[in-house]
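The complex is shown incomplete by one protein chain, all other protein chains being positioned as in the whole.
This part shows chain A:
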Amino acid sequence: MTAAEDLLSRRRPAPRRFRPPSLPRPSPALAGGLAILAALLVLALVPGLVAPYAPAAFDYRAILKPPSFAHPFGTDNFGRDILSRTVWATRVDLQIALFGTLVPVVFGTLAGAVVGYYGGWVEALFGRVVDAVVTFPFLVLVIAIVAVLGPGLFNLYIAVSVVGWVFYARIVAAGVALQRRLDYAAAARVMGYSTPRIVLRHLLPNAVSAAIVYWMTDMALCILLGSSLGYLGLGAQPPTAEWGVLIADGKNYMNTAWWISIFPGVAIVLAGLGFSLLGDGLADLLRPKR
């Protein structure tokens, strides 16, 4: 081997090996969100792990007691342990987050796919539905529906579902309408694929990421809404432990027993933070590479 050949062979870069796709490192937002929600999920599934008492157990010897070793978050006006009630409420509030958004996500996504794919008069009609819904403030509309149906969690889910799907449909419709114009959609049609296959297998996967991110935020908003309605007496009914109901329980004792409302409030903030971080993290993760 001559010196020149030696030089050439050394300069040649090592052949690039194909590396199998591995899961990307989770961003801090994603990791933080997942950690918070995992912790809340554990509390919801096995509240007894942390909660020292039953959520509705009265103790007339410990009424309105400030946080202490026996009652770390204090007690309310019936002597119920705030820590236990806050922990037990996790189960109710995560249910609200899930059931309050499940129907809107599924139905809204499918409706949005149809609207986005067909466009034309379907889109025009849908636009008027959106106008009709966004004209009313979301909370007012939900309160009105719950007031007609009667208070309770199930009616709350109905009310949220009737209104909430519109937002998902709008997001997905915009995404599908964008994807539909790309050549890979035309290629799928030239391939002779059926419309359901084109919409569900090709367009939707490229159009739902924004809706999934919104879903995370929406679950946080749904918890806030459930708590607001619980506070107003239209959501979960006492003595069910629910964060909004707990805050409402403490409203008359704000000046003397701050702990009754503060700790459930912190729980709401924590859950909201968890969902928002998860949403942020997912937004980064789901962005398609070009």
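Quick notes on this structure:
As a working rule, a contact is a pair of C-beta atoms (placed from the backbone, for glycine too) under 8 Å apart; a residue touches a chain by one contact, two chains touch by 3 or more; residues count from 1.
Here is the rule we use: contacts and distances are computed from a predicted model.
Within the choices "Putative lipid carrier protein YhbT", "NADH-quinone oxidoreductase subunit H", "Sugar ABC transporter permease" or "ATP-binding cassette domain-containing protein", the name that UniProt assigns to the complex's undisplayed chain is "ATP-binding cassette domain-containing protein".
The hidden chain makes contact, of the residues A:A186, A:L200 or A:V269, with A:A186. Only one residue in the set A:P28, A:P205 or A:P238 touches the chain that does not appear here, and it is A:P205. Interface residues of chain A facing the missing partner chain: 18, 20-21, 182-184, 186-193, 197, 201-202, 205-206, 288-290.
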